[in-house]
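Removed from the display is one protein chain of the complex; every other protein chain stays in position.
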Amino acid sequence: MKAPPASADAPTSAAPRVYKPEMGRGWWLGKRHYFLYIVREFTALPLALWLLWFLVEIQRASNGPKGYYPHSSIGFVVFSVIVLGFALYHTYTFLSLAGVIIHIKGVPARLIVLSQFALWLVASVVIAAVLIGFAR
Amino acid sequence: MVGGGLAGIRAAIAAVDVNPRLNIAMVSKVYPMRSHTVSAEGGAAAVLRPEDSYENHAFDTIKGSDYLADQDVVEAFVREAPIEVIQMEHWGCPWSRDPDGKISARPFGGMTTWRTCFAADKTGFHMLHSVFQTSLKYEQIHRHDEAFATKLLIEDSRCIGVVAIDMRSGRLQAITAKSVILATGGLGRVYAFTTNGNICTGDGMSLAYRAGVGLKDMEMVQFHPTGLPFTGILITEAVRGEGGYLINKDGERFLKRYVPNKMELGPRDIISRAMTTEFEEGRGFEGPHGKYMHLDVRHLGEELIDRKLPFMRELGREFVGIDIVKDPIPVRPVQHYMMGGVDADISGATPIAGLYAAGECANVGLNGGNRLGSNSLSECLVFGAAAGRAAAEHASVAMAVGANPVAALLADETRRIETSFLDKKGGEERIGTIREEMQHDMDAGAGVFRTKEGLETLTRQLGSLRDRFERIKIEDSSRTFNTELTAALELDFMLEVAEAVAYSALAREESRGAHARRDFPERDDAKWLRHTLAFRTDEPAPRLEYRDVRITNFKPQARVY
Partner (left out) sequence: MTEKRITIRATRFDPEKDRSPRLQSYDIPFSDESMVVLDALNHIKAHVDGSLSYRWSCRMGICGSCGMMVNGTPKLTCNAFLRDYWPRSITVEPLTNFPIVRDLVIDMESFMHKLKSIKPWIIRKQDYPLGAGEHRQTMEQIDEFRQFSECINCMLCYAACPVYGLNNEFLGPAAIALARRYNLDSRDQGIKERLPVIADSEGIWECSFVGECSVVCPKGVDPAKAIQQTKLDTTMRFVLPYGNRDE
C-alpha cells in the first residue's frame, strides 16, 4: 500500500528532512519473543533439507531390502532425530495458535487448541501403525 | 473548521451534506482522533423512549442550568438530539443495546428519566472514532492536521479564514474560507486540577475574543464531582448512574443532607459544592494528594462492572492501583467543562459575518449556569450540525475572498509571531513557571466557591502574570515541530480567557449554577437573570455587557433536588 509522498493539502515546498531509521540485521536478537519467532520460522529449512535427504534414502533403498543397510545411514538417523525436534517445536507453536486463528462462536479457544493436539495425536498413531504394519 | 473533535467533524459532514460542491478545510492542532472528545465517558442524552418527552428533557436541562439557559435553544436542542443519536448509529457508533436490539439508556445526574445513550463507558471515544472514520469517505473534507491556528482573518467585518502554523515546517499559512467554524473545545488547562487534556487551552475562545466577539457566561465553570486525586482523571458520572454511593470519612452517604431526593444523581454543581463543604467541615479523607471522598461500587457486583463500567475498572487498576470491584474509588471535585464560551446563536452564528462556533467552545445558551451530564456529547452533534449547515449556506452565497487583503494579513501575523516569540532575544521567564502559577491561582480564586477578595486577588495575579509573559524566553529556535512556540501561544490564549473568567465572576454578585459566591450565596433573579458578555479591551479588564435570558415555557423556580 504505497502512501502518497506528502499530504496533498499541506504546503508542498521544502518539507523538512525526516530521519529514516534502518532496521539492523540483528533485530531478532533483541527480544526473546523475536528470537523464538525466528527459530520457529527457521524450522522450515531443516525440514525441507530432511525431505530431500529422505528422497535420497528412498532412492538408495529402491534396490530392495538386501541392498539397504541401516548402519550405512547413521548420519541420516541422527539428522532425523534433530529435525524431529524442530518439527515438534514447529507443530507445537502452530497448533497452540489454532485457538487464535480459528474462531467458532461459543467454543472457547482452549478447547479448539486441545482438539487440534488430539487430532495430531490420533493422526500420528494411525500413520505409525500403518508404517509399522507395512514394515512387518 | 478550526478543531477536529466531535462538533467540528459533525459540522464538516453537515456542511458537505448541504452543498457537496463546497471544499471544507479541517484545521486541527492535533490529529482528530486525539481531540479531547475521546476521553468523554458517560453518554449522550436524547429522548428516544415513549415514556420520555421533549418537555421533560427540556425542563431537566433548564432547571439544571439554574434557569440561565435560553429556553428556545433548549427546546430546539431536545428535538434534534434523538435524530443525531440515530445518525451516529447509522455511522457505526456501537451504542449499547437493550435485549430487543434498540439503543439502551442509563440514568444520569439531573435527568428525571433514563435517557442517556451510551457505548459501554467510552462513549466519547466510540463517537469520535465513528464520526472521524465516517468523515474519511468525503473527498470534500481536506484535513490540515497539526496546523495550529493563531489568528482569525477579519476583513471588512467578515471572517475570511485563519492563519495557522504548519507544525511540520513551522511555516505560517493563511487558510482562506467564506465561513469559519470554531470548534476548539474547552479551557480546562487554565486550572491546575482538571480532567482536560493538554490541548484544552481555550484557543478558539481567545481567537474570537481578539476578533471582537463577546465571550458569554465565562464565570460558569463546571466542576465534576468525581476526579481521581493527583491526575484529575475523570471517573464518569455513569458510575453513580449505575448505583454508586458517595461516602465521607464517617461512612455516611452525605448527599442526603444536600440533595435528598436525587442523592448521587443530583446535578454536578450541587454535588461538587456538597463535597467541598464536607471537606471544609472535616469529613473528608486525607491523602497525599489532598482530601477526597469514597465512591463505592462494590455493591454493584463484578458482572455489572465488567459489562457497564469496564474502562473505570481499567483506570482504577492502572492509575490508582485499586480494583473497583473490591475497593472504593478516591474522588474529589475537578474542573471539567466550560459552560461559558463564544457568543453564538441557535445556528452557531456569532456577531461577525462568516464566523460560527459550536461545541464546548461556544455558548449557544443551552447549558446556562450548569450543564447536565450527557448533554454535551448531544450538544456537539446538534449544534455542530447546525453550525455546519448555517456555515455552508453562508459560504454558498458569500462573495469570494480576495487575495490582496489575505496576503497583507498573513504578513502581519507572521511578523507578530516572529518578533514576539521566535526571534525574541533575552527574556527570563519560563513558560512552564508562568503557566503553573496561573493554574494554581485559578484553582484558588475561581474554584468551586468564590469570594470577592479571592477574585480581586486573582485578577491582580493574572495581570502580573500577563506582564511577566511579555518577558518569556523561548529556548527552542527550530522551526520544525516547535512545541515550545505553541506552548507559548497557548499560554497567551489561556491568560486571555482566564481574565475573562475572573472578571465575569467578580461582577456576578449572586450564586447561580456552578458560580457560587460565599458573599452572595443566594440566586437573584431580579437582578441577574441575564447572560454576562465579556468584550476584550486594551485594559486587563474586559468590558462587560448583559443580555436577558430568553424564557419561553418554564418560569424560574427554586432549584431543589
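As written, the chains take the letters A and B, and residue 1 is the first residue of each chain.
Here is the rule we use: a residue touches a chain if its C-beta (ideal position, glycine included) is under 8 Å from a C-beta of that chain, and two chains touch if they have at least 3 such contacts.
Given the structure is predicted, the values throughout are model-derived calculations rather than measurements.
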Problem set entry | Shown chains that the omitted chain touches within the full complex | A, B
For this session: Quick one: say which of B:D72, B:E252, B:D443 or B:D476 touches the chain that got left out.
Result: B:D476
Exercise. Taking the entire complex into account, which one of B:R106, B:R168 or B:H224 touches the absent chain?
Worked result: B:R168
Problem set entry | Given B:A192, B:I233 or B:M263, the one touching the chain that is not displayed | B:I233
Seminar exercise, completed: Those residues of subunit B that touch the unshown chain are 30-31, 33-36, 38-39, 83, 86-87, 89-92, 94-97, 99-103, 120, 122, 125-126, 129, 133-134, 136-137, 145, 168, 197-199, 230-231, 233-234, 288-289, 315, 318-319, 430-433, 435-436, 473-484, 487
For this session: List the residues of subunit A that touch the chain left out of this view.
Result: 1-4, 6-7, 16-21, 23, 27-28, 30-31, 33-34, 37, 41, 97, 100-103
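Rule of thumb we're sticking to: only the chains that are shown with their structure count from here on.
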Problem set entry | Chain centre separation (subunit A, subunit B; CA means) in Å | 55
For this session: Within their complex, state which residues of subunit B touch subunit A.
Result: 25, 142-145, 147, 166, 168-171, 173, 479-480
Problem set entry | For the subunit A and subunit B complex, residues of the former touching the latter | 7-11, 14-16
